[in-house]
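For reference, the structure I am asking about is given below.
Note that one protein chain is taken out, while the other chains of the complex remain in position.
Each chain carries a letter (A and B) given by its place in the written order, and its residues are counted from 1.
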Amino acid sequence: MSDTHAQSVAFVRETAIPAAPPPSRERGPIKWMRDNLFSTWLNALLTLAAIYLVYQLAVFALPWILNGLWTTSSLSECRDILQGETGACFAVLTERWNQLLFGFKYPSAFYWRPGLAFILLFIAAAPVLFFDLPRKMLLFTGLYPFLAYWLIWGGPLLAPLTALIGVVAGYLVYARFVKDNFAKGLAAGVVAAVVVWIAGGYLTELLAPNRPILPAVQSRDMGGFMLNLILGTVCVSLSLPIGICLALGRQSNMPIIRIICVVFIEFIRGVPLITLLFVANVVLAYFLPPGTNFDLIIRVIIMITAFASAYIAEVIRGGLAALPKGQYEAGDSLGLDYPQAMRLIILPQALKISIPGIVNVAVGLFKDTTLVSVISMFDLVGMIRGPVLASTEWNGVYWELFSFAALLFFVVCYGISQYSQWLERRLATDHR
Amino acid sequence: MTTVTDPPAESFRLSMLLNDTRYRSLTFQAIALLCLIAFMAWLGWNLIQNLAAAGLDISFGFLGEPSGYDINQRPIPYDSQSSHMRAAIVGMLNTLIVAGLGCITATIFGVIAGVLRLSNNWIVRKLMAVYVEMFRNVPVLIWILIIFSIMSVALPAPSAFRGAEPDSSMLFGLIALTNRGVYVPNAIPGAGAMVVTAVFLLSLVGVWAYRRYATKKLYDTGQLLPMGWPSLVILIVPTLLVWMFFTLGSGTPNRIYVPSDLGGDVSLEEYAAEQGTINLCSVAGEPSMAVAKRRILRAEGATLRSETYPNAQAAAKGFADGNCDMLVLPEEAAASLVGQSAELTTHLRRGGPFELEVPYLAGFNFTDGVQVRGSLIALWFALAVYTGAFIAENVRAGIMAISRGQSEAAAALGLRPRRIMSLVILPQALRVIIPPVISQYLNLTKNSSLAIAVGYMDLTGTLGGITLNQTGRAIESVFLLMLFYLAISLAISGVMNAYNNAVRLKER
Partner (left out) sequence: MKTTLILGTLTAVGLTAGAAAAATLDDVKDRGKLNCGVTTGLVGFAAPDANGEWQGFDVAVCRAVAAAVLGDPMAVEFVPTTGKTRFTALASGEIDLLARNTTWTFSRDVDLKFEFVGINYYDGQGFMVPKALGVSSAKELDGATVCIQTGTTTELNLADFFRVNNINYEPVPIETNAEAQQQYLAGACDVYTTDASGLAATRAAFEDPSAHVILPEIISKEPLGPLVRHGDNDWGDIARWTLNALIAAEEYGITSANIDELANGTNNPEINRILGTEGNLGEMLGLDADWAKRAIKANGNYGEIFAKNIGESTPIGLSRGLNAQWTNGGLMYSPPFR
């Protein structure tokens, strides 16, 4: 058959024609553009509009940035040099960077201390954020709060040391007693820690050296971006345990505890942060015992922590609700009591799925720390609106300062939200 | 062999409070309650002590006192002699205004950006991503300050509109964009305004009824009636006819009177150009005045000032007293003026159901029209773009949450892409999108308390701002402030819960 066929056909190609390149409109950048930019006339219109927008922005912003001056000592000098041309006066940043980052009262000789604390923050946060890192690094995370406190506030080393020893003692006692009963362990641990703190408090006062290794800095001397970072990290870390307790309380089947938690959470979530800051600023003092007097920063930390914990509680409640009922029943059927079931089965899973939500709350909270500028604290925005813009030299430099502030926040928040997205992808188990 | 025996019936022992699960929860609750009560009592005791030491008291009597300050944006009548209570109400209304406007605009921005983020146009997709990330990752306070600075520095001051060769001019001759805000024309209702409005509302009902009928017909018989143009006709034509009826057949035209020593017998435009400045005796809320003012403003080189009177008699008297040099009246009302005045040749129509009152520059500021203040715009716009970025993410997530199979199934049924979107994807996506969007509305409302940074007089600016400063009643003011926001939040949460219950998949 095939032979006859071969003879009847004049020519049979025995090798495949080498693949011709696709037509030029179907490959390379042209195809990409046809697919992605000009697929329909509406798309083409949108593309042109977008390009025009980008062009306008570039024409507007580029000369301003490129002509920017970095080394003058005042705005009027900037204006003299620019002679009416467009150009930014970034000199305000080079001259006032320390005030913007650290506030105007933090002693400039000690800038390395918050700087170091900031760098160490990454090392401390790493094992929490990335599960693959060696677990031993968590030890440093545990030490970090005390170290950071000592670095930033300074003063006698004994104060954070006492606090640390108190925690360690509390933990040891807790570990000893938790075997018979969680409640007993917790109570004993708390008592042990408090005893150590009180004893240590007296000791610290007695033994406090006249010239501590790191001289003390008052907390009202904190300012600038550092204050935002301090408020953000302190309040988020403090609000985590409180948030967990509130979430568990809200899920609890004890009506009174549930009601207390619900009322607290809904109240806090129902009012704007700024009213809570007003409370910290103008009202809280009336509710404290006569004669006590916290720094404004501590009152603000209390209120922001309360605010954040309500939001974190809701995130964790979502995590708790997302766990299949079987997990709870499994805990019960193993004969675990409530604290054991929570500690060993429920919370580890619930917290893991809540991490992206918690990170979102953290980002939101970090951004909200700028609100303290409204109650006369000199955070980054407060520094800009207050001392820097009010000074004779830099009166009238708005764009440079606000762009700088926006950039700083963007870098931090975008970084965190990218992490959160990475984590979500990693935790996502439903592949579609 | 083991014998199963019932445990002996135990009598209640004190240790059972801690060890017996039946009683333990009671113990815990009692302890929690006691702690809470003790805490509250401690706070209350401290408060009493502190107030006693300072010689102060808690009293809401200050709300009845005259406030003593002025507010620029007043949705209800208010002056410095009104009470602090009324100032607080003005603040509440202002909060609701900016929150309402912000929510609407944020939804528009959010939906557009969210849908465009899924567009297959690369550059648009990227631009929208930039928009979303830029606004989500920078504090809203910074955005409010930036946009407020843009408003006040980039837009021209009203004085730039002055003079023969002004630096700035009004948009279409109707809208003035200034750094004090945007001035837009105001519609003055005249004769027949009610009828026109009623007809328009009826046409809306008509459109709805027609579309319902067409849909029913489609489902019952498969016959497809045109939807687009009949709707448009029903919507526009009746209203237009009524409008024209009232505009054309609106009584005798108005006459324009000027003092007899300034001449007459010229048209309005010629007279205005000759005089330069026209001082008009106008009647408040009268549509014919809007017509007269528009024509004067259009005249070459004329500037307008106006004295406003409550009614035509008062205006005529003001004109007779020489307070102004032009009066617009119907012929029959002007009988008393004969002898003192000359008449222009122009006869003005009396004005239709709605006449646009165009803002114009007089003195320091624009008058007439509606002023949308710069602080409102800055806050509104900043909140809208900021919240819009979050809503965009919700919209995107909602659309992406619909499994691919749904759109593929719809495509397999032969639906066109547009119909797939409107009939299959959106109804399901909305269920996912709306709850987080409502909580974004809640956030926007709460963020509107940052009005204080731009001087917008919302509740935080009045009750929590000037009232608190002037009366020193910090506890009371902050308490009321929180109560208000709490009430709004609970209302919005209530709406959200009701919605969630309504759209929940009906299972089992």
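By our rule, contacts are C-beta pairs under 8 Å (C-beta built on N, C-alpha and C of every residue); 3 or more make two chains touch, one makes a residue touch a chain.
Being a predicted model, the structure only gives us computed values, none of them experimental.
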Per the touch definition above, residue among A:56, A:94, A:376 or A:421 touching the missing chain: A:376
Residue of B:71, B:196 or B:348 touching the missing chain in the full complex: B:71
Residue in contact with the excluded chain [from B:197, B:470 or B:493]: B:470
Residues of chain B (touch criterion as defined above) contacting the omitted chain: 50, 53-56, 68-72, 79-81, 149, 151-153, 156-160, 179-180, 362-365, 367, 374-375, 452-453, 455, 457, 461, 465-466, 468-470, 472, 474
In chain A, positions touching the absent partner: 76, 79, 99, 104-105, 142, 145-146, 149, 153, 155-156, 159-160, 162-164, 166-167, 193, 197, 201, 204-205, 218-220, 234, 237-238, 240-241, 281-283, 285-286, 290-296, 298, 301-302, 374-376, 378, 385-387, 389-392, 395-396, 398
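Going forward, only the chains that are shown with their structure count from here on.
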Parts of chain B lying in touch with chain A, wherever the complex brings them together: 18, 25, 28-29, 32-33, 36, 43, 46-47, 49-51, 53, 116, 119-124, 127, 133-134, 136-143, 145-146, 149, 153, 403-404, 446-447, 449-450, 452-453, 460, 464, 468, 474-475, 478, 481-482, 485-486, 488-490, 493
Sites on chain A touched by chain B in the complex: 32, 35-37, 39, 43, 46-47, 50-51, 53-54, 183, 253-257, 260, 266-267, 269-275, 278-279, 282-283, 285-290, 363, 367-368, 370-371, 373-374, 381, 385, 398-399, 402, 405-406, 409-410, 413-414, 417, 432
